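Pasting in a structure now, in structure tokens, and then I'll have a few things to ask.
Only one protein chain is missing from this complex, and each of the others stays in its spot.
Showing chain A:
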Amino acid sequence: MDFWKVGLLSLLCAASAFAIGAVELGRHQPTERISGSAGDVLEDDPVGRLKVFVYELPSKYNKKILQKDPRCLNHMFAAEIFMHRFLLSSPVRTLNPEEADWFYTPVYTTCDLTPNGLPLPFKSPRMMRSAIQLISSNWPYWNRTEGADHFFVTPHDFGACFHYQEEKAIERGILPLLQRATLVQTFGQRNHVCLKEGSITIPPYAPPQKMHTHLIPEKTPRSIFVYFRGLFYDVGNDPEGGYYARGARAAVWENFKDNPLFDISTEHPTTYYEDMQRAVFCLCPLGWAPWSPRLVEAVVFGCIPVIIADDIVLPFADAIPWEEIGVFVDEKDVPQLDTILTSIPPEVILRKQRLLANPSMKQAMLFPQPAQPGDAFHQVLNGLARKLPHDRSVFLKPGEKALNWTAGPVGDLKPW
């Protein structure tokens, strides 16, 4: 009697183990090692190199918001939720804040959605400010560094500027209370007020399970030269064009809509993922913000990303040599896209494909449930670990103040 129960339990455990293994995206193809400016670090193991303390906040900052609108689990900003869940069960978590290297505040700032499922950013600064006030009142660790050993996940369009329109985001700037903290964000553009030095740029969330179910055999010939599905004009927000994507997407359409080498359209087919696996180049132009999940999809499906976003800072840029993997095209050069892509020597293209085929490369783009070695969660931890030990300037002297708690727009100072 009990013997059979034990047997059944073992069988279930074995099945579970197989299920986990099935999510692996590594496939059998010759690849090259990936080395970025930080070295060959994609497969580093952060366990033992850092300890993270997770603040426990009232559920109105995280869980309760998600209960109200579970769509936040599926959209491209979902990394803020999954990072929280990952840290709660990660071996790098410590329950003793005295031994922590980093402090994490679980606040979901992109989970206030419109009926269409787009995040409303207008109250996000107040929400974040309220969370910081809470941790600085209830724990001593914020005040001793004023946030310099804290990290926040701010995956919105322009990160901690908390707006989807660039001019408004620039006018607002990064929330002043976060000026000493490390920001983990999808937005990355050099010399931009919304990207602070020392930030960790992450991929947007793209659902790993869903992508895995659309894999096709690797021998399927790549017969599409250039592939893109998405908007060219944002008629609702920019009827005349020129603001959306800084005009780059409209330029793609106007120059190449009748070019047989370009498979481009706004119609998303059911075979979108399959088609990416039959394409050589996938266009990754900026939208309202420079980044999009399209980059993740291109990497996972081995389609060489063509980055059209001036001065973009791509995910984990110190671990991944994006110049060797993708093709960077200036926004002003969009009209010459066909000349640029056809003039790349085939051997260079094949090398980019070999780098893309590296399983570590694909793994680093994903936030799988449960977490796996080398995934985006671990890349964030590796990035935080590379910042250790903290500089002496992190810890303030007694009486020293660096933050101005009343800085920023007046509207942001209202209670949340």
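Going forward, a contact is a pair of C-beta atoms (placed from the backbone, for glycine too) under 8 Å apart; a residue touches a chain by one contact, two chains touch by 3 or more; residues count from 1.
One rule holds for everything that comes next: contacts and distances are computed from a predicted model.
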Query: Which listed name, "Proteasome subunit beta type-3", "Glycosyltransferases", "pyridoxal 5'-phosphate synthase (glutamine hydrolyzing)" or "Origin recognition complex subunit 5", is the one UniProt assigns to the chain that has been left out?
result: "Glycosyltransferases"
- request: Based on the whole complex, identify which of A:Asn116, A:Ser137, A:Thr213 or A:Thr270 touches the chain you can't see.
  value: A:Asn116
Message: Out of A:Pro239, A:Pro269 or A:Pro373, which residue would touch the omitted chain in the full complex?
response: A:Pro239
Task: Would you indicate which residue among A:Asp40, A:Glu56 or A:Glu218 is in contact with the undisplayed chain?
output: A:Glu218
- line: Absent-chain interface residues of chain A come out as 29-30, 114, 116, 118-122, 164-168, 170, 189-193, 217-223, 225, 231-243, 246-248, 250-251, 253-261, 265-268, 280, 310-311, 331-332, 334-336, 338-339, 341-344, 346, 349-350, 353, 411
